[in-house]
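Here the complex is missing a single protein chain, while all its other protein chains stay put.
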Amino acid sequence: MPDRTATEPRTARTHDAQTSSALEVAELNVHYGRGRARKQVLHDISFQIGQGETVGLIGETGSGKSTIARAVLGLVDPSAGSSVLVAGRQVVGLSSKARRDFRRSGVTQYVFQDPQRSLDQDFTVEQAIAEPLNIAGTLSRSAIADAVREQVQDVRLDPDLLGRFPAELSGGQRQRVAIARALITKPRLLILDEPVSALDSANRVRILELLGRLRLTDVAMLFISHDLGSVAGISDRTLVLYRGELVEVNQTSAIINAPHHPYTRLLVGSAPTLSGGSIDRERRDTLRSELISS
Amino acid sequence: MSIPVAGRESAIVLDLKGVTIHDDVSDRELVKGVTLQLKRGGVLGIVGESGSGKSLTCRAILGILPKYIEVSGGSITLLDRDISELTPKEWTQLRGTNISAVFQDPASYLNPSIRVGKQVQEVLRVKAGLSRKESRKRTIELFHDVRLNDPEYVFQQYTHELSGGMLQRVLIAAAIALEPDILIADEATTALDVTVQAEILDLLGELKVRAGLSLIVVSHDLAVVAQLCDEVLVMKDGAVVEQGSTRDILYNPQHEYSKLLISEHDLYGLERFLYVPEDELEQEQLRYA
Partner (left out) sequence: MVKTTLKLRSAKIAVAMIIFIALITILGPFIAPYDPLANSADALAAPSAAHWLGTDYLGRDVLSRILAGAPLSIGSTVLVAVIALVFGAIPGILSVYLKAGFEWISLRIVDTFIALPFLVFAVATTALLGNGILQAMIAVGLLVSPLFYRVARSATLSVANSQYVEAATLAGATTGWIVRKHVWSKVLPPISISLATTLGLGLIVISSLQFLAIGVQPPTPTWGGILASDLGYLQQQPYAPIYPTALILITVLAFNLLADAIRDAAGESGRTLIGSKGAKANRERRLAARGDYGNALVNSTEGVEDAGFPDSAAFAESTAGSENTAYPESTEKEPV
């Protein structure tokens, strides 16, 4: 049994997970559009994330990686037969009331790419972080204030900043606020969509450090990125998504050192590293033509 | 000065001496003394965050600084000419034919309601005075040069019908259409997928060799710059904090900030796992190929 104090939900939870999986996605199919324009964007996606595990999800623009996140969050309706279990609870096909209640329980949280846009400019740091608890409405005003203070320290944000507005913060501080807003409900599953790509190097390192510390707790993280390089150092396992299909799932080190699928090999070979590209141009060209023909 | 420097001068296509750039709105110095030289056929990298002054430096070189922002000190010598003496007309003459640039968001540099081929063709017709037929033929050749798969097809497309990587190729084709001496790539691969980024970087490296271009590659990512450049400038808060050969900066960084850039890759990047020597990795890949 993991340390319960760390996951003790602040807000009432309707369902206590029996399983050890934070997320279990099975046969997830998503179609966009109707009639003739109907297009399948996700094909039979199945994977699971264990409690406390950190998993990277890599894919290029249009590969469907954001759609997976949106399906898990209930922002997109998956096609019939799909199953998404968050902490043991089926979230496909919930009524809007049930979905709202489930969201208020704060089991799943989401961190956007760009904190500049994901924070309301008219909210102070304190208001922003407290919003999920205020929406849930189960805690007293003072309990919420205490929770915010605690959370702010958790993400190493200066408590003096609580009264400031996002415009008065640096990019890194803003992303800390966004992460604190997500963590305040003590989620079981945290989905992060390119959480560092809008930041500069110094802040990127600091946010990655913060996420590295979160890895030690038992919140499960799904780290979405188009860049293998930004996920590599932080995830236990990596899922590679190509044109709506999971083409490779493995330990991150295995993905990088022994990629199987041509796309993964091209991806690894294309990622800029300090020692130059890990494979040369001719090999990249060969892989590209291999991908096109497949 | 009477010492003849013609031989040396012709080898150096761009020479910045202590360039400072001033913002009159905030009354602040945004770039504090950049000195750099670009040799013919050389590749120079500039690394820094947004706001480090790297893009402003490029804009100063291109003579396209925003309103109220001006070069306040130092000198910029472009192909043996001091750019402060250039008239707007001379600038128009110079841009494209001698120096050109590609930027981060390719779609915003193309007109969405005109076929992309036509837009590149127009550069050739207006600036090189080619006929309709010649310019079309040359555009197709250029599209072929930038490795667009089906040049004839791409010629007929509108911007929304092409991917970001393809648009960036179209813009590179337009930028090299008049065979400039210098090409500035300002975060040209930032918005692209990693595999496409590698393609564009490959293309730039190839063009450098084939067309004798001198390149300035600007990026926030040291690894991107390291792939292409012989020499790197590291900028932070408007100042150059480190400058030298790529090798020196990668293996023996002096400034805290350069060290941070490298440690980021070592700690969180692919480098953390890439312990296998390159030839072994190749073996591995051959096995799965």
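Letters A and B mark the chains as written, and numbering starts fresh at 1 in each.
Note that a residue touches a chain if its C-beta (ideal position, glycine included) is under 8 Å from a C-beta of that chain, and two chains touch if they have at least 3 such contacts.
Being a predicted model, the structure only gives us computed values, none of them experimental.
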**Touching the absent chain when the full complex is considered, from A:103, A:204 or A:283** = A:103
**Prompt:** Given the contact definition stated above, which residue among B:73, B:164, B:205 or B:244 touches the chain not shown here?
**Reply:** B:73
**Prompt:** When the complex is taken as a whole, what residues of chain A touch the one chain not shown?
**Reply:** 73, 75, 100-104, 106, 108-110, 112, 114, 117-120, 122-123, 131-132, 135-136, 181, 185
**Sites on chain B contacted by the missing partner chain, in the whole complex** = 1, 17-18, 20, 22, 24-27, 29, 32-33, 35, 63, 65, 68, 70-75, 82, 84-88
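Everything below uses one rule, namely that only the chains that are shown with their structure count from here on.
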**Item:** Cα-centroid distance, chain A relative to chain B, in whole angstrom
**Value:** 33
**Request:** Going by the contact rule at the top, pick out the chain A residues touching chain B in the complex.
**Result:** 60-61, 200-202, 204-205, 208, 226-230, 232-234, 252-253, 256-260, 265-279, 281, 283-284, 288
**Prompt:** Which positions of chain B touch chain A when the two form their complex?
**Reply:** 49-50, 164, 193-199, 201-202, 205-206, 220-224, 226-227, 250, 257, 260-276, 278, 281-282, 284-285, 288
